[in-house]
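Beneath this line is the structure, given in structure tokens, with notes to follow.
What follows is an incomplete set of chains from the complex, kept in their original frame.
Chains here go by letter, A and B, matching the order in which they are written, and residues are numbered from 1 within each.
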Amino acid sequence: MTASLRDRISGLFADYAWFLDAERYEDWLALFSESSMYRIVPRENVQYGLPGSLMLCKNKDMLRDRITTLLEVNEYNIHTTRHLLGASRFDDPVDDVVAVETPFAVYQTDQEGVSRLFGVGEYQSRISCAGSKLLFEANVVQLDTFSVPTLLADPL
Amino acid sequence: MTASLRDRISGLFADYAWFLDAERYEDWLALFSESSMYRIVPRENVQYGLPGSLMLCKNKDMLRDRITTLLEVNEYNIHTTRHLLGASRFDDPVDDVVAVETPFAVYQTDQEGVSRLFGVGEYQSRISCAGSKLLFEANVVQLDTFSVPTLLADPL
């Protein structure tokens, strides 16, 4: 793992968080490859090998669909989000794919102006560094809780 | 943007957070240029282009004044703060000034020993890399909420 690749991956996660918080969903989608998998899963299910997910998009079209719903249909639980990410842990690339673990906390601010912790967890990501642009091949959002305090409308 | 400049900017933000939390306000002030602007503004006002600020210092003297007040006058709402910053997003320097976005969470701990989330948001900063020392030319603290839970006495 070169320092330069590490910097680029750190930049990818900074973009990931910022695009979500700035509601720039098209830019966020552009960080994923066409075949990429996106999944939100409680830590418990990972630990016990249970198959259930809180959100599962098996490819980028499913993720696009999700974003379209978010932008055009959902009109409740209006809030803004803020992601705080810790430093990533990297494995060495295998076949131009890097496995990365990144802890996160997500906060939501509602229309009354109250900011609250939404949840904490970690991203378990597979990132392709084959092309000129880094792309998520997979992002598994392991949420530390199985009990989501409000609706899980937007991706984490 | 060189890796070295990125490292120096990351170091600047680590100093920024730590000086505030350690109440080393003189050291914190030294991170700003004489002409620098400091402003705390709710996200909503940024979004709708509203001019109001929660705190506005148009130059470093106004910021010095604020710090003097904080140190010599205020004697209520005694607390300590803790800043957690996410990774910064950088633009390339233009005329030796870099535009940077950095997410943050600020916690306060009161005299009863209770630590609470104070607020989340992002720094929208302009950093001069003209001299041997990096300096803030502007720091706009965009707070995700318009509703500050306690007094906003200390800078964020």
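A few comments on the model shown:
As a working rule, a residue touches a chain if its C-beta (ideal position, glycine included) is under 8 Å from a C-beta of that chain, and two chains touch if they have at least 3 such contacts.
This is a predicted model, so every value here is computed, not measured.
The total count of identical chains across the complete complex in this file is 3, with 2 shown in place.
Assume only the chains that are shown with their structure count from here on.
Chains compared, chain A against chain B: the Cα-based superposition rotates one onto the other by 120 degrees, nearest 5.
Centre-to-centre spacing of chain A and chain B amounts to 27 Å, using the average Cα coordinate of each chain. Those residues of chain A that touch chain B in the complex are listed here as 3-4, 7, 10-11, 13-15, 17-18, 21, 80, 82-85, 105, 107, 109, 112-117. Residues of chain B touching chain A in their complex: 3, 6, 43, 84, 86-89, 101, 103-105, 117, 119-122, 144-147.
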